[in-house]
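My questions will all concern the structure given below.
One protein chain is absent from this view; the other protein chains keep their places.
So that you can tell them apart, the chains are marked A and B in the order they are listed, and the count of residues begins at 1 in each.
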Amino acid sequence: MENSVSKSNFRKMDSEEKKPRLSAKEFGRQKVLVIISAIYVVYGLIFYYLPLVGWIMAFQNFIYADGITGSKFVGLDKFIFLFSDVKFLRVIRNTFCMGLLNLVFSTIFAIIFALLLNEVRNKWFKKSIQTISYLPHFLSWIIVVSIVHDALTSTGIINDLLMRFHIISEPYPFMAKPAWFWPIVTLSNLWKETGWNAIIYLAAITSIDPALYESASIDGAGRFQRIAYITLPSLRPTILILLLMNVGNVLNAGFELQYLLTNGLVQDWSRTIDIYILEWAMDARNMDYSLGTAAGIFKTVVSISLILIFNSIAKRKGEERLF
Amino acid sequence: MKTKKILSLALASLLVASSVAACNKGGNGGKVTEFTMFAAMAGKEKESDNEIMNLIAEKTGVKVKESWLTGQEAGEAIGSIIASGKLPDFIDGGDGSVTLYENHLLVAWDPYLEKYPNLKEMYTDEEWDKFRMDDGKIYWANVFGNHYKQDTTTGQNGEAFWIQARVLEAYGYPTITSLDEYFDLLEKYAKENPTLPNGTPVIPYTCLCEDWKYYCIENAPMFLDGYPNDGCCIVNIDEGKTNPKVVDYNTTPTAEKYFRKLNEEYNKGAIDPDFAIQTYDEYIAKLSTGAVLGLCDQYWDFAYNIMGPFASELDASDGSKFRLDQLGCDYVPLGLTIEAGMEQQWHTYGDELNQSSGVAVTTSCKNPDLAFEFLSRLLDQDIHDLRFWGIEGQDYLVDENGMYYRDETMRENWKSDSYKAKHTCEYSYMPQWSGISKDGKNYMQPGESPSEFLATLSKPLSDCFTAYGCGNYVDMVGSANVYTTDLPWYPLWSWSNNLSTDTEGGVAWKNMGEVKHKWLPAVVMSKDFDTDWKAYMEAYNAVNPQAFLAEAQAEVDARLATAQANGWTE
Partner (left out) sequence: MAEMDLHVRKKKMATEDKIFYTINAIILIIFAVVTLYPVLNTLAYSFNEGNDAVRGGIYLWPRKWSLSNYAEIFKKQGMWQGLKVTFARTLLATTLSLFANALLSYILSRKNFLFKKSLSLFWLITMYAQAGLIPSLILYRYLHLTGTFWVYIIPGMVSAFNVMVMRTYMEGIPDSLEEAAQLEGAGYLKVFWSIITPLCKPVYATIFLFGAVWNWNSWFDAMLYNRFEPKYTTLQYELMKLLDNVGTDGNNGTAANGQAINKVTPTTVRAAATIATMAPIIAIYPFLQRYFVTGLTIGGVKE
């Protein structure tokens, strides 16, 4: 019974979508849409695609005075520099893993939080918890990192508690251990952004027709059944779209948090692509925009490939997808 | 259609807005010309109606709006300013200076140096030559640490092993010259005085390792061997000043001995367990509690930030009140060496010339002649006094001998940020002098006037200086009386700081830094020093430090040759 509810109402199967044919008649019917889209395309070309001309810099030794037209071409030198550096490969690993950890856990936590919040009946309580939850989003990483740091030093609260409960006999140097760096980054992210990330899911939950819940409870569906068969399937398109978009962002795992949290001892595990670029491409004497651009192109190519791959997987499974 | 209307509306307003902006740029009405200045350093903005700024504007006809680095690296900021096409009139590009030059955005000083003797006077011809770029022209001038007539330095702005004055006092001001004596004293004091009056446990020694400030742990071996701060290597002149030899201080026996000592102390618990992971803020927080007895750092890096906390009143456990500066927590510099009784150069006498950056006039400046005239006028004594002493009667007084001094209120005023924002106008990155005033008796900068200097010291500190027979920090360090101005290549860090990764040596330099960042704290925290030291040395040698040293040697030779060509002799 519950299955039929969820299926008929929430799974917009692909077969339902009739592929429109590009005919003069259809074109005429959609004239308004086409004209407006054209305006958007012009805007997009100017503000997003035109700057990509700058990618030429990646194949040059770019100097401002000579500009993009005058700088010397060096072919693939910059890419070769990047990929022949063992450190860069390590940096890709760090970025990718931290990005993935963050993607997985932040999605799960935001959804769980939205679901739990949705089950609260007291309006006042619900609103207060929700308001509190998103507040850390407004704190800068500097503030959050200083709190995290405080908690993890030898005299910090974590070591204090662990020692008080005799779990360890002397302070454990969390920040000095490479193995702890990724978990600390992931937890810090969760701490700061879970409430904020949940906002989109909360908005999506509101679009669920209350009648569905009513009929489901009349049919004897319990709380967890309603979550499993009504709420989650309704959230499915939002979850999938956000996941797909964020998969493309795994290589943008961050800069500020890692940069502020790192130290010499854990540098092999903490450095992300952006930090590497900052440290290597932007040396004091001459900012190497070419190298930075090369890394940017690399990130873009990876992001778009990931999106294409996952989008086609989604397509094959008949799931919600980006295009 | 609606969209179209909105779009054209937006476009129209865009045009209006830009034309308004264009109009505003035009005339300024009054006689005062407003210039803009960007310095690629952190700094505080002055209020636009700043009193002394207006006074200077009345006298010179020029007012400069300064802006500072925010949230960017110097190179990044300079890059984005260039790309945005909107340059200020004056610029101090810091690390990005060369980029500005390479992009032909700076006005050469040469014709104006002849026209404005005040500017020319800043440096000798030989010194000016060091500023020349590869096209043979001068584009900027460093404005700091340049003494008029004589070196009047009172502070040890550079590096030293610092120790709280109360530790020395407790043992009758002993003579401490070696690393071993230093740590023995710290340990002994910590054992006998484990807490401060408010119960805060004492930390015998800490050491900052964060980012580029890891020099606090990194470069001591250079000083401990008795060499001055070339920053990136030792320049050995055993075979004479005409035959300088570059030596790597990271691999010397002294380096190993120093880190072994730190390791030993760490395992004894005498070094802060969090030293390797502390951030600068945490480091300052730690020092501010007065709990840290000793550290190795450059004065400017820690001292100014802890003055406030040291001067505020605290509650002791027994209910009484106390102040850290009165307790003797202020730090005194020690010029240590690896073996007792060696000569050292922690302090370097004479002016260090950093030719790698300085104030410049950009090609966007509409009236470069006025700009240079203004730079020159800033060095006139009356304006110089306005900048650094302030207004007579309000900011300083003159005694019967014509000597400048301040009373307590004035000193307090000059410590207040809000007073400085609305009243004082140092133009701190513009040409300036240290040393003796042009009147021959006063001082260019209040901080170098011995009476003003003494007036700012806490009692335990001045007691300590007196006990050692010293007048100031410089005497306390007691460095050998070597004038680095005699060394044409000094300081070599003005070269290594600007090293790019275009060359093999530059890449090596960068990699050496990374290896040291990782390994230096690791060997100090090691349970098996010998094994880890060996591993560190292997990792270090793997990044080809020889390439760097070779380039350093070449730079030393080149600087020597330039000097010799200009008539320098031993």
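Following the convention adopted for this analysis, a contact is a pair of C-beta atoms (placed from the backbone, for glycine too) under 8 Å apart; a residue touches a chain by one contact, two chains touch by 3 or more.
Keep in mind it's a predicted model, so treat the numbers as computed, not measured.
> Could you tell which one of A:82, A:204 or A:266 touches the chain left off the display?
A:204
> Quick one: which of A:36, A:89 or A:161 touches the chain that's been left out?
Going through A:36, A:89 or A:161 one by one, A:36 is the residue touching the chain not shown.
> Check each of B:145, B:231 or B:513 against the chain that is not shown and name the one that touches it.
B:145
> Tell me which residue among A:107, A:225 or A:238 touches the hidden chain in the full complex.
Touching the chain that is not displayed is residue A:238.
> Using the document's contact rule, name the residues of chain B that touch the chain not shown here.
Residues of chain B in contact with the hidden chain: 2-3, 10, 13-14, 17-18, 21, 36, 38, 41-45, 47-48, 65, 67-72, 79-81, 83-86, 88, 143-145, 154-155, 157, 281-282, 284-285, 288-289, 299-300, 303-309, 311-312, 388, 414-418, 420-421, 426, 428-429, 432, 445-448, 453, 456.
> Kindly note down the residues of chain A that lie in touch with the hidden chain.
These residues touch the chain not displayed: 12, 17-18, 20, 22, 26-27, 30, 32-34, 36-37, 40-41, 43-44, 46-55, 57, 113, 116-121, 123, 125-133, 135-140, 142-144, 146-147, 150, 191-192, 194-195, 199-200, 202-211, 213-214, 217, 220, 222-223, 234, 237-238, 241-242, 245, 248-249, 289, 292-293, 296, 299-300, 303-304, 307, 320, 322-323.
Rule of thumb we're sticking to: only the chains that are shown with their structure count from here on.
> Would you mind pulling out the distance in Å between where the CA atoms of chain A average out and where those of chain B do?
Comparing mean C-alpha positions, chain B is 41 Å from chain A.
> Which residues of chain B touch chain A once you look at their complex with the stated criterion?
Interface residues on the chain B side: 3-4, 7, 73-76, 78-79, 82-83, 95-96, 98-99, 102-105, 209-210, 214, 273-274, 276-279, 281-282, 497-502, 506, 510, 514, 516-518, 520-522, 525.
> Any idea which chain A residues touch chain B in the complex?
Residues 36, 39, 63-65, 146, 149, 153-155, 171, 173, 175-176, 260, 263-265, 267-268, 278-280, 282-289 of chain A touch chain B in their complex.
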